[in-house]
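To start, I am sharing the structure in question, which I have written as structure tokens.
Here the complex is missing one protein chain, while the rest keep their positions.
Each chain gets a letter, A, B and C, in the order it is written, and its residues are counted from 1.
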Amino acid sequence: MVLIRDLVIQGAQMLLVLLLAPLFTGFVRKVKARLLRRQGPPLIQPYRELARLMRKEVVLAESASWLFRVIPYLIFAATWVAASLVPTFRTGLLFSWSADLIAIIALIGSGRFFLALAGMDVGTSFGGIGSSREVMIASLAEPAMIMIVFTLALIAGSTQLSTIAAFMTSSAVGLRVSLGLALIALVMVAIAENGRIPIDNPATHLELTMVHEAMVLEYSGRHLALIELSTWLKLILYVSLIGCLFAPWGIESAAAALPTLAVGIAAYVGKLAVGGFLLAVFETSIAKMRVFRVPEFLGAALMLGLLATLLRFVSESF
Amino acid sequence: MHGLDFDVAHLLAGSLVLVSFLELYQDRLYALLNVYAAHALVLAASVAWQAFIQDAPHLYVTATIALVFKAIVIPVALHRMIVRLGIHREIDKVVGVGPAMLAGMGLVALSMVVMLRVTQEADPLAREDLAFALAVVLLGLLMMVTRRNAVSQVVGFMSLENGLVLAATGAKGMPLVVEISVAFSILIAFIVIGIFLFRIRERFDTVDVQALDRFRGERR
Amino acid sequence: MTFDGLAINALPGVLAVPVVAAALLAALPNYRASARLNVLATTLTLICALSLLFGKPQPSSYLLVDDLNGTFIVLTTFVGFTTSIFSASYIGHELEIGRLTPVAVRFYHAMYQVLMFAMNLALVANNIGLMWVAIELATLTTVLMVGIYRTHEALEAAWKYFILGSVGIALALFGTILVYMAARPVVGEGLDAMVWSVLVTRASAFDPALLDVAFVFLLLGYGTKVGLAPLHAWLPDAHAEGPTPISAVLSGLLLNVALYALLRFKMLLAANAAAIAPGPLMVTLGLLSLVFAAFMLYRRRDLKRLFAYSSIEHMGIITFAFGMGGPIANFAGLLHMTMHSLTKSAIFFAVGHVAQVKGTQRIADMGGLTETHPLLGWGLILGVVAIAGLPPLGIFMSEFLVVSSTFARAPLLAIVLVFGILVGVAGLFLRLNSIAFGEPRGPAAGTQASYVPMFSHLALVLVAGIYMPPALVVWFQNVAGLLG
Partner (left out) sequence: MTLTIVLVCAVVLLTLGPLAVALGRTNAATRLVYGASMVVSAVSLAAATVYLVGAPAPESITLPVGVPWIGAHLRIDALSAFFLLVVDLGAMSASLFALGYGQHETAPERVLPFYPAFLAGMTLVVLADDAFTYLLSWEFMSLTSWALVMSHHRVPDNVRAGYVYLVMASFGTLALLLAFGLLAGPDGLYTFSQMRAAHPSAALGALVLILALVGAGSKAGLVPLHVWLPLAHPAAPSHVSGLMSGVMTKVAVYGFVRIVFDLVGEPDWWWSIVVLALAGVTTVVGVLYALMQHDLKRLLAYHTVENIGIIFIGLGLALAFKTHGMNFAAALAFTAALLHVFNHSLFKSLLFFGAGAVLAATGERDMEHLGGLIHRMPQTAFVFLIGCVAISALPPLNGFVSEWLTFQAILLSPQLPAWGLKLLVPAVGALLALSAALAAACFVKAYGVTFLGRPRTRAAEAAAETDPYSLAAMMLLAALCLLAGILPGLFIDALAPVSNALIGAHMPAQGGSQWLSIVPIAASRSSYDGVLVFLFMIISGTLAASAIHRLASNRLRRAPAWDCGYPDSSPATQYSATSFAQPIRRVFGTVVFRAREHVAMPPPGDTRPARLLVELHDLIWDAIYAPLVVGIGFAADRLNRLQFLTIRQFLTLVFCTLVVLLLVLAVWS
């Protein structure tokens, strides 16, 4: 019985993120447009895009290999699994123990690995640009992320996401220097990982500034739809990650009964809204930086993370 | 009586050292040969004296070898060789007389220090003799390393060997002394013949050792 | 009983056979016959030597056979035997290409036997004077053989060897006299005071100061023959310019014989408490030779000189081991000496043929040997691997024992030792690479080489590196005990 219920909830969670992802992106776009005094596309525009891409035929480059056609599914699977393991409205998901925070990061990592391969597959110059820059960014973002995980794990005494979240909701955790540092670092990493301004511009099609767009340049039709969807999933994943780590209020404990879950979901949506709004404000208020300034940006994140971890190592009280 | 034995032996040994110094002092080959002849003479005398006081007749043989072979045959042979090679005018010192002398002094002192640490039980005669013999050996070696051409090196080697004979004869009742001195004479003969060989086969236009070294290894 | 009888006849045999053979060879004009006779003679000598193992004759005042020189005698006669086989084919080739005249070959064979006699005599001599005479004889013989090619280089090498050797002889004699002087007050005048077996029993009462001076002179005198730096100067050129069989005998045997003499006197000093410890002196000279020779390997352009320097290096190690003393180090020293004799002579066998097929000794003119002459090439590689102290060959075991036993006792010395060994290995392989590998250089014509001696030596070394028969071990351990 309990198993069934957990299974249902797990499934619900998976569906929820999947459904909310495009909406969230649409929301961010909308707010940005508003801030720029534009009307902006309707909120459901992303769903339309998906539908359109689905309908269209796939135009495949002659030099594309079988790997090129498999990769979208791999990326989607990896990202979706990762996203479905992040507690959104309820801790103690059925499968949350099957992968801890490190594993989740690694899953996203494998998604990126394949995406970069896809960029190399057709054998164009732009694909290469995209992949090489992507891996360069990742090579700094991932260690920073691991350092953040270290900090949290040392505070909560676990790398288990639901455990950390539960710990964060409990009153045991006060304001801590290391937490602050970790939060800043996490935000910076999230921006970089999702290719938002100032690291990369998701809306750009100016070739030399592209990173993510350059890699998926050769994709079209259903493949592109999957890629886009997993990008949005990744974005919502990071937001809900920040939410459940640093604003865990409203996340129901495992024991919670069904009705109270509604509250949890409401809280989650609220958090998404706030996160999306802040992101949009941030993006409109800052310019994109040159590619080779990115390492400094992420290096800072890495240093912050390392500093936080060191503080934790040195003393429990930080 | 013992006192006299001792003094004469001592005197002869000492004068051998002195002659070694004279050799060290010479820089003309002829003169060097003459001094060497004197060296051999003194050796012969001291060996003979040892034969007398130890009444060991076989030592007289050694004395005669020293007299005939070293004091006469070898010097004459070398003399003729010098004439043939036409190197009689050569001054072949590596280091000047003064430094050589000083070094010689140092060596003599060294040999004294080393030998006089020998306990008194070993009889004084042998001990003094040994000290002088060591000095002669070292001086001979010094001679070899401070001279350039083969003839004077041979001379140096021979005076070194005289020191050995002196030591051997001084060692009372040492067997094989005669054999050894004979063996050494053969060795020296070899050396001299060697020089002749090089000359006769016209491999080298001079016996200057540096000339031999042109053919040193590694074919530079 | 029968064994003893055998042995008693064997001891003179070891000395007489070479003498007779030398006389015959000097008379025999035909090259092939004399080569065969040479082999035959060395075979007989070897048999005699082996029969010495079964029973030792009582020491006379001139001759003595104990475990220590037993080792040396068997080794000497064996290597002498294999070398004579190699020499047969080598000299044959030299005769063909006219580098040697028939007269010279005749002289060569005679001298070969004389050399054998001299070395055996030096080994079995119980009288320090006799030992000295024998070593002098051996030196002079080798001098004559080194000069046998009559080229500028050969004569020059011979001359250098001769002069330095003579000085060494003189110094050694002085040392011998001093030993006699030290012994006389205790043992009494006359022959007994020069009989080693007597001396060693009474050495404790000798005058230490005299013994000290004596040892210094003996160390320098015989050390010159061992080729210890800085007394080594004659060795590389003599090896390089003489006929290769002689290089093999020099490296493989004569150096050992001189070392043997040194060991005898070391035991004498060890028996006298008040005298200086001979160990430190030998250790210092050994390390000096090792490091010096190791560095000299790098700039060598002549194949035989290269391995001559490696001989200096290994003599350094052996002297070091004996200088350290103690059961393990002494055992290692003996083992290393045996292995080095076998390996180095094997290497020279290979080198001789290489030089013949390539028509030169310049390393720069040979290359890719494993392509052009696989057997020679791999034989040479195996030899170098062995001499470099790599397993599974014998020298690895001895170096293992030396280093490991030293490090616990004197770490700094061990560091220097290891450094020297490493530098040496690097130097050797630097040259080996250019000889054995890479694009083939120089003529690729076949050769009627005799591989048997080389590979039999290497096989022995290989076996010894993995398994040593217990009898041999016990024997070596006794000797190590003797050396104290």
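Annotations for the structure displayed:
Note that contacts are C-beta pairs under 8 Å (C-beta built on N, C-alpha and C of every residue); 3 or more make two chains touch, one makes a residue touch a chain.
Because the structure is a prediction, the values reported are computed rather than measured.
One chain is not depicted; across the entire complex it touches A, B, C. Screening A:Phe24, A:Phe113 or A:Tyr238 for touch with the missing chain picks out A:Phe113. The missing chain, though absent from the display, is touched by one residue of A:Thr124, A:Thr169 or A:Thr284; that residue is A:Thr124.
Counting over the whole complex, chain B has residues 94, 107, 110-111, 113-114, 117, 138, 141-142, 144-145, 147-148, 153, 209-210, 212-213, 216-218, 220 touching the chain that is not drawn.
Touch with the hidden chain on the side of chain C covers residues 159-160, 163-164, 167-168, 171, 212-213, 216-217, 219-220, 224, 230-231, 233-234, 236, 276, 281, 292, 295-296, 298-299, 326, 328, 368, 370, 385, 388, 390-392, 396-397, 400-401, 403-409, 414-415, 418, 421-423, 425-427, 429-430, 433, 437-439, 466-468, 470, 473, 477.
With the whole complex as reference, residues 14, 53-67, 73-74, 76-78, 80-81, 84, 95, 97-100, 102-103, 106-107, 109-110, 112-113, 116-117, 119-129, 131-133, 135-136, 138-143, 146-147, 150, 153-154, 157-160, 163, 207, 217-218, 221-222, 225-226, 291-292, 295, 302, 305-306, 309-310, 312-314 of chain A touch the missing chain.
The rule we apply is simple: only the chains that are shown with their structure count from here on.
If touching chains are joined by edges, the resulting network of the protein chains shown has some other shape, matching none of path, cycle, star or complete graph. Chains B-C form the pair joined by the most contacting C-beta pairs. Taking each chain's centre as the mean of its C-alpha atoms, the one that lies farthest from the centre of chain A is B.
A straight line joining the Cα centres of chain A and chain B is 99 Å long.
Spacing of chain B relative to chain C, judged by their CA centroids, is 31 angstrom.
Once the centre of each chain is set as its mean CA position, chain A and chain C turn out to be 78 Å apart. Touching two or more other chains at once is no residue of chain A.
Residue positions of chain C with contacts to 2 or more other chains are absent.
Chain C makes touch with chain B in their complex at residues 129-130, 133, 136, 140, 150, 152-153, 155-157, 159-160, 162-163, 166-167, 169-170, 173-174, 177-178, 180-182, 184-185, 189-191, 193-194, 207, 209-210, 213, 236-237, 240-241, 300-302, 305, 362.
Listing the residues of chain B that touch chain C in their complex gives 114-115, 117-119, 121-123, 126, 130, 133-134, 137, 141, 144, 153, 157, 160-161, 163-164, 167-168, 171-176, 179-180, 183-184, 187, 190-191, 194, 197-198, 201, 203, 212-219.
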